[in-house]
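Could you have a look at this structure, given as structure tokens, before my questions?
A single protein chain has been omitted from the complex, and every remaining protein chain is retained in its original position.
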Amino acid sequence: MNWKLKSLKKSPWVFHVNVGACNNCDIEIVNCLTPKFDIERFGIKLVGSPRHADALLVTGVGTRQAVVRLREVYRQTAKPCVVFVIGACACDMGIFHNGYHVEGPVDKVIKEVDPNAIIAYVPGCPPKPEAIISGVVKALAIL
Amino acid sequence: MNQQELKDKLSQIEDKLIAVEQPTENRIYLLCESENAYAANKFLFEEVPLRFIIATGIDGDGCFEILYHYAYDQLGFVVTLRAFIRDRENPAVESIAPFLPGAEWIEREIHDILGIDFRNHPNLKRLILADDWPEGVYPLRKEVKK
Partner (left out) sequence: MKKTVKKPVLAVGPFHPLQEEMEFFQLTLDGEIVTDIDVRISYNHRGIEKISETLQFDQVPFLVSRICGICSASHPLAYVNAVEEIAGVKAPERAQYVRTIIAELERIHSHVLWVGLAGHFIGYDTVFMWAWKYREPVLDLLEAITGNRNNYGNVKVGGCREDIPDELKPRILKDMDTLEKKIEMLTKAVLDDPVLHARLKGVGILSNADAIRYAVTGPTARGSGVDIDVRRDDPYAAYAELDWKVIVQPEGDVFAKAVVRLLETLESVKIVRQAVRKLPDGPIAVEVREIPPGQGCGHGEAPRGETFHYVRSDGGNRPVRHKIRAPSYVNVPSFRASCIGQHVADVTITLAAVDPCYSCTERVAVVDQNNKFVHDYDSLLKLSREKTAKLRKEFGLPGIKMEDLEIG
């Protein structure tokens, strides 16, 4: 377990999940891949399947339809894993908190599947790529 | 067409309308009962012709309302047809999707959120509410609060 966690910290592979976001946080995450920020030089890679991921980047408020998929994705993600909750909507639903079709926030949904899930929060609307990178690095340092 | 020609053209369906309002220069509202909505819409889309923008469903004062918004781009006009659905128990109106595929989604959406039936709609399945959203709960009706 410790060995797995150590390798996760060195070069985390991340899987991005959108559960009802306006796309701003998602674009800022993809911006992290582009030449100005270039997270791949730190070994951080976006992967196409949760089974290969060490970390989940979750954006969005958690709509009723999407949380079903989120629980499934979390189950499929290889453990141990870290859930990064990106953006105001994912952290605490933000301005959509009283919508009739939202069932977040994301941490509540994840904890329904796994009460001991490791969750890190990066607030912002959207958080700048610098903030996302900083949040990921800080969380990994604590782990 | 200039403004006067447009208004003359619109007056061809006068017999189907209750009233015509023009609160500002380039906004026209045509009021009608829901029974005449299909014919009025067909005229607006095919004969004038206007560009369909979207439809709005409202739980209004004592009855349901569907507003069909159209644009006449050459003059920058927005022409809105307000159709009143008086039957609150079984609200229904004829679907315009058969001749206007662009209206297919919005009729499904209004059906989801207001429970209005669109007769002869080609595909009146659930569109925007979750698979497990309870039947018979229409979020945009006045009685539903959250």
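All chains are identified by letter, namely A and B, in their written order; residue positions are counted from 1 within each chain.
In this section, a residue touches a chain if its C-beta (ideal position, glycine included) is under 8 Å from a C-beta of that chain, and two chains touch if they have at least 3 such contacts.
Treat the numbers as computed from the prediction; the structure is a model and nothing was measured.
In the complete complex, the residue from A:11, A:49 or A:134 that touches the missing chain is A:49. For the chain missing from the display, the contacting residue among B:1, B:18, B:54 or B:137 is B:54, taking the whole complex into account. Taking the whole complex into account, chain B touches the unshown chain at residues 23-24, 26-27, 29, 51-54, 56, 58, 67, 69, 71, 73-74, 76-78, 80, 100-106, 126-131, 139-140, 146. By the touch definition given at the top, chain A reaches the unshown chain through residues 15-31, 34-36, 46-51, 60-61, 63-66, 69, 72-73, 76, 89, 94-96, 98-102, 125-126, 128.
Simple rule for what comes next: only the chains that are shown with their structure count from here on.
Centroids of chain A and chain B (each the mean of its C-alpha atoms) stand 41 Å apart.
Taken together, the chain B residues at the contact with chain A in this complex read 129-133, 139, 144, 146. Of all the residues in chain A, the ones that touch chain B in their complex are 63-65, 68, 98-101.
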